[in-house]
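Partial complex: the chains shown occupy the same locations as in the complete assembly.
All chains are identified by letter, namely A, B and C, in their written order; residue positions are counted from 1 within each chain.
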Amino acid sequence: MRNRLKQIQDNKIFEWTVVTVIILSALLIGAKTYHLPQYVVSFLYYADWAVTIFFLIEISIRFMAADDKKAFFKSGWNIFDTLIVVVSLIPIEDSEMALVGRLVRVFRVLRMVSIVPELRILINSLLKAMPQLSYIMLLMFIIFYIYGAVGSFFFNEINPVLWGDIATSMLTLFRVMTFEDWTDVMYETMTLYPLSWTFYLSFIFFTAFAFLNMVIGIVVNVLEKENSAHERQLLIDNSEEELTQLDHIQKELAEIKAMLRGK
Amino acid sequence: MRNRLKQIQDNKIFEWTVVTVIILSALLIGAKTYHLPQYVVSFLYYADWAVTIFFLIEISIRFMAADDKKAFFKSGWNIFDTLIVVVSLIPIEDSEMALVGRLVRVFRVLRMVSIVPELRILINSLLKAMPQLSYIMLLMFIIFYIYGAVGSFFFNEINPVLWGDIATSMLTLFRVMTFEDWTDVMYETMTLYPLSWTFYLSFIFFTAFAFLNMVIGIVVNVLEKENSAHERQLLIDNSEEELTQLDHIQKELAEIKAMLRGK
Amino acid sequence: MRNRLKQIQDNKIFEWTVVTVIILSALLIGAKTYHLPQYVVSFLYYADWAVTIFFLIEISIRFMAADDKKAFFKSGWNIFDTLIVVVSLIPIEDSEMALVGRLVRVFRVLRMVSIVPELRILINSLLKAMPQLSYIMLLMFIIFYIYGAVGSFFFNEINPVLWGDIATSMLTLFRVMTFEDWTDVMYETMTLYPLSWTFYLSFIFFTAFAFLNMVIGIVVNVLEKENSAHERQLLIDNSEEELTQLDHIQKELAEIKAMLRGK
């Protein structure tokens, strides 16, 4: 029984069917955002249930085919898939839960990532890169926090919509960092504080520099992995050892010659 | 006969004439976008026909000079050149086909790429890089699709021009990604959903991260080609083998010395 | 006594308490930017004094625990910490110094950097990168100065708000560099000088090129450190020497064989 389910799971046709149904479910979600005649809406309703039931069957097959039931739920991707399918069973008509049901249907598109191995590798590498960037992100947050506090103290009176409190100020600073109409923000505060351009320019320099460091950090990190300092050290050590051995060999040869001559 | 055509084809003067005529045809296209007196317009009309006929003769020479007629049409650049020339023969006055005729005349500028080898190499390298980027582009499309669907569900009522359906939403999100007046889009939705800034900021972070990964992927890929892990492994293997051989040689020398002493 | 203080200083609990108090002091600063009821404001007032006193005690412990009192003040981070704490003692009510007191409280967040070693390393590496970038920054300043002077001479009459004097012009040029509504600036001057687009485009090209050089300079510099030309030269020299030694060994072996044969 379990072997037959495994055969189904590893079947190429089964895999492609799952991918097709995921694409179909994505199209259903897209279609719902358009104004459609009533009969299409009711068709979409039934198609949506068909997709939900298909996903339920698929996850059941994969669960039953698994040798170790505990290990199955240790994989983050399996938990994600199961959660998506279970929450999909909540009827969408229920006005309370309708929003959650809708969002879950959107997130079903993410099952694409859990099915296609290449995408899974990409996401995993993104997640792996996160912790090493955490300190630069902390530094960036500190820069934002300090400038946000200073901006809120000084410019609060000028434009409370942009500088009302520290959270609003930090959002405004994010806007400045993306260069989105940042001169409008600056010219406004320069009417009262003519030197406030130093505030914006220093902020842009600091964040640009921190961002640059982040990018370079990732590039160097990626290059390091495949061009490791360890390998290079190994090569240098080996070549040093070879040279000392060659010296030794030459001395030995000299001795042999002396012995031959001496005879 | 074929040899004479080949001589013409490989002639430096012929090559430069072709480049000159392509530049001329580009200038003709540019000139047509200006308001010109009638006699210049009619001059442009005849010049255009002259260019078309020149291209027809040129492609004929290259076709007749080719040894293998089938191989001639296996090169994508030759097909492109022939297509451009053939479609150019459609009279531009024909109101139905006028648009196609006009566009083909514009695309004649692209013949520059098919003639200058350096440009051809550039384009080829761009096309080669495409497939390896396909998974990151798929991931980016999934991010756009999910955010587009969510944006359409929530913000549809607020501004149907920006969030009317999933296609419009994705175009709006592309605008947000380029930071083009993205705060206007955000402030509008924040009036109804004060927390909707999380939607935009998370989207910007995800796309920026995916884009960064794409850039780094290309850089690393380019560097890899010329600094291959294979080469480094070869060097390490060689140096290891050298060391074992040197050990062996030293043992042998010790044996020889023992033999000489023993005698 | 000093040993007990050192024990306190190196205590993990003490370290974490300091980090917690710094975060608390950051939250106090953030809270003050909101409109709060009177009793919260007075609570913040006392909390602020508590933080100041805690910092005073902490810096005193670290100062008294130091073996060499002079060396203590040679570290930039210690001077920074002491300064922040001392200026914090100025009463915030004093209307004259209130601003300074407020700013110093904001800069207390920066103590996070002086406490967390990973952030300190980041900042140090930023500071180290500064001098090597100085020449590119000087070049950029010269570009800005020249374009600022030219812009001020020509466009002063058109819009004195943007091109009134050289300082204003340079700020406008910085705006152009960030692409912030730069076409509005350009279209305005193109009404009088139709060719002034050359001014903006050449400026964008020069600054983009200088910026690109800066980024590449940093990347190359970082990569150089860990993939040094010196190491590679060493490897090449070693391998050359090995080859000459091997040649020598072969000659010696040939001689030995001749000697053995000759006997």
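Definition applied: contacts are C-beta pairs under 8 Å (C-beta built on N, C-alpha and C of every residue); 3 or more make two chains touch, one makes a residue touch a chain.
Quick caveat, the model's predicted, so the values are computed rather than measured.
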{"item": "Identical protein chains across the whole complex (3 displayed)", "value": "4"}
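Everything that follows uses one rule, which is that only the chains that are shown with their structure count from here on.
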{"item": "Overall pattern in which the protein chains touch one another (line/ring/star/complete/other)", "value": "line"}
{"item": "When chain B is superposed on chain C by its C-alpha atoms, the rotation angle in degrees, nearest 5", "value": "180"}
{"item": "Farthest chain relative to chain C (centres taken as mean CA coordinates)", "value": "B"}
{"item": "Closest chain to the centre of mass proxy, which here is the mean CA position", "value": "A"}
{"item": "Centre-to-centre distance between chain C and chain A (centres being mean Cα positions), rounded to whole Å", "value": "27"}
{"item": "Averaged-CA centre spacing for the pair chain C and chain B, given as whole angstrom", "value": "37"}
{"item": "Multi-chain contact residues (two or more partners), chain B", "value": "none"}
{"item": "Residue numbers on chain B that touch chain A, as the complex places them", "value": "135-136, 138-139, 142, 145-146, 148-150, 152-153, 156, 164-166, 169, 179, 181-183, 197, 201, 204, 209-210, 212-213, 216, 219-220, 223-224, 227, 229, 232, 235-236, 239-240, 242-243, 246-247, 249-250, 253-254, 256-257, 260-261"}
{"item": "Touch list for chain A against partner chain B, complex", "value": "26, 29-30, 33-34, 102-103, 106-107, 109-110, 112-113, 116, 118-119, 122-123, 125-126, 171, 174-175, 178-181, 215, 218-219, 222-223, 226-227, 231, 234-235, 238-239, 241-242, 245-246, 248-249, 252-253, 255-256, 259-260, 263"}
